[in-house]
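Just below is one structure, and these are the notes that go with it.
Every protein chain except one is present and positioned as in the full complex.
And now, subunit A:
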Amino acid sequence: MEFVVEEGKRVSEECSTLILPALSIGNVGQLAVDLLVSSTGAERIGYLDDPNLLPCVGNDAYGPLPCGEIALPLEVYESFSIATTLAQQRSPVAKGMMIKFAENIAEFAASSGKKHVVVLSSLDFQRLHNLDMSRGPQVYYLSNVESDGRDDHCERLGFGRLHEYDSEGRCWKYLSSVFDENNKEELTFPSEDELEDIDYYPSLPFAALFSAFKAKGLVVTCLLCYCSEGDNIPDAFLLAEAASKLTGLSPDKFRGEEGGKWRIPYSWKSMYGAPPDMSMF
């Protein structure tokens, strides 16, 4: 993975927190990062070029008007006012290459001096076993602060610990080992036929990223929410809000619309395709 700094820009050493999405159902992590970039006025400072990422290009996603600035598959933004780096991923990873991709991006984070990484992801609502609607939409977390995934800071913020995390589970152990540079043991790739329901969580991209960043000695927190495919904008707001609370971003750091906190990215205007052809009516 090569990091290419945009002409005239520089990397800030003060930005020790990295927020990035994991590919997940409803693209929620990516939508949440879109919101954070758009609302904090973060500027693009460079690109990450990885052979495991499928190609895509587009026009500027944030606006206020699309000005023809090219958008690439994996871009790095920084906001000095919030001392945070945001990476936005716009295209999928090639099938079967997620582990390699996670390894590469963890190497980038470590070599660029990041201390804390926040991974935003969603989970399939059909996998949620204990539904408690009394507390409203719930954000879950997984952290490497303690070995069981717990983090007091997240607990105080009201996030629910991901109880399905089992560091001794077969697939979680496999992920830990595969990113461990010192591991000499021959690893057996879990076969798709052998996977059980409990293996759903470690099979997801967020788990690969979590394990890769952990192996680099970085503090990593995954913020998760359950959702279904559909209108996932509310889920994006939920995760973006959680990320801003976790990283201590105060409301005055945001440049929302009409004095509010959030600014909707320009590209969201066409998220669900063109409007219907009214001439039929």
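Following the convention adopted for this analysis, a contact is a pair of C-beta atoms (placed from the backbone, for glycine too) under 8 Å apart; a residue touches a chain by one contact, two chains touch by 3 or more; residues count from 1.
FYI, contacts and distances are computed from a predicted model.
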item	value
Record-based protein name (UniProt) of the chain missing from this complex, from "BHLH domain-containing protein", "Proteasome assembly chaperone 1", "Calcineurin-like EF-hand protein 1" or "Very-long-chain (3R)-3-hydroxyacyl-CoA dehydratase"	"Proteasome assembly chaperone 1"
Identified contact with the non-displayed chain, of A:Val33, A:Val76 or A:Ile99	A:Ile99
Among A:Gly58, A:Gly160 or A:Gly256, residue touching the chain not depicted	A:Gly58
Residue of A:Ala87, A:Leu175, A:Ala215 or A:Leu238 touching the missing chain in the full complex	A:Leu175
Among A:Ser112, A:Ser203 or A:Thr247, residue touching the chain not depicted	A:Ser203
Hidden partner interface residues of subunit A, rising order	2, 4, 6-7, 23-27, 47, 49, 51, 53-61, 63, 66-70, 72-73, 90-100, 171, 175, 189-192, 195, 199, 202-205, 207-208, 229, 266-274, 276-277, 280
